[in-house]
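With one protein chain withheld, the remaining protein chains of the complex are depicted in position.
Right, chain A next:
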Amino acid sequence: MYIVKRLLTMIVTIWLIATLTFIIMKSIPGDPFASDANVLPEEVLQNIRAKYNLDKPLPVQYVLYMKNLLTFDLGPSIQSETRDVNTLIADGFPVSAVLGLQSLVIALLFGILLGIIAALNHNRLLDRLAMFLAIIGISVPSFILAPLLIKYFAVEWKLLPVASWGTWAHSILPSIALATTPMAVIARFMRSSMLEVMQQNYIKTAEAKGLSPATIVIKHGIRNAILPVITFIGPLFAVLITGTFVIEKIFAIPGLGKYFVDSIFNRDYPVILGTTVFFSTILVITLFLVDISYRLIDPRIKLTSNKGD
C-alpha cells in the first residue's frame, strides 16, 4: 500500500517538474534559431519551427509534449539535426553514470571511514587530521580542485591522462575531484553520528558482554550511526548530478551534463525538457530507494505514520 501511494506521488512530482520547466523555459527570451552568422528566410524558418511544433500555440505544444512523454519519446533535438533526445541521453548517460557512481563509492567509502576513524580517536591527532581534511574538502570547490589535480597528477608527474574519456585511467581524476566535497560532508556526518552512538547505553552493554571492539564498532556502532548518512544519499545524488556538469566540462567528458548545460544556452527546448525529466526521474527513484533502505537497516522505523502513536 505504501509503495503504491509512493509511486503515485513520484509520478505527480515528475509531472510537476516537467510542467514547471516547460513554463520557465518558454518564458525566457531568446530564440533557438537566432544567430549572428546565418540568415534563414521567414519561409524556411516556418518549416523548421513546424518540425518542432514551435509554430503551434503554447498550450497545444504542452499537450503534445506530455503525450509523447507517456510513450517515452522525448522528441528531436534542435541543435543536432540527426540525433534525437533519446539518443543523446542513451549516449551521454552511461558516461555520467560511471563518473557519478565511481564518485559516490569514493565519497561513501572514504567519507565513512574517515568519520569512523575520527570518532574513535575523538580529540586526538587522527581526529583533528581527519577533520582538517574535511574542512578542505568542503571549502575547495571542485572546479578549483580539478585543475590542481590535473596540474600535478597529469602534467607534472605524468601519472594519469589530463582529460577526455576512454580508459579507466581517464576516470580517476574526475571521480576524485567530484567526490571530495561529498566525502568531506559524509565524514563529518559520520563522525558526529558515531560519537553520539558510542555514548549510548547499549554500547556499554555490549562492552560489558565482552564483545570484541571490532564487533561493537561494526555490528552496533556503524549500523546505528549510518542512518544520517543514508539520509544524505538523496541530496548527495543531486549534488553529484549537478557536479558532473562542471567536471565534465573541465575534463572534456562526453556525458549528459554537458548536453544539458549547452541545451540551455542554445534554447534547445526538447533537450532541456528531456534531460530535466530524466534527471528528476532518477532523483525521485533514488529517494524512494533510500527510504526503503531505512526500513531494512533499522526495523524500528515505520515508513508510514500510525495514528495514535
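Just so it is clear, a residue touches a chain if its C-beta (ideal position, glycine included) is under 8 Å from a C-beta of that chain, and two chains touch if they have at least 3 such contacts; residues count from 1.
Note that in this section contacts and distances are computed from a predicted model.
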Omitted chain, identified by the protein name its UniProt record gives, among "Oligopeptide transport system substrate-binding protein", "Recombination protein RecR", "DNA repair protein RecO" or "Putative sarcosine oxidase delta subunit protein": "Oligopeptide transport system substrate-binding protein"
Residue touching the undisplayed chain, where the options are A:L20, A:A34, A:V63 or A:I135: A:A34
Touch with the omitted chain, as defined above, among A:M25, A:V140, A:V162 or A:L211: A:V162
Contact footprint on chain A, counting only the chain that is left out: 28-32, 34-44, 47-48, 51, 79-83, 91-92, 147, 150-151, 154-155, 158, 161-166, 249-252, 254, 258-259, 265-267
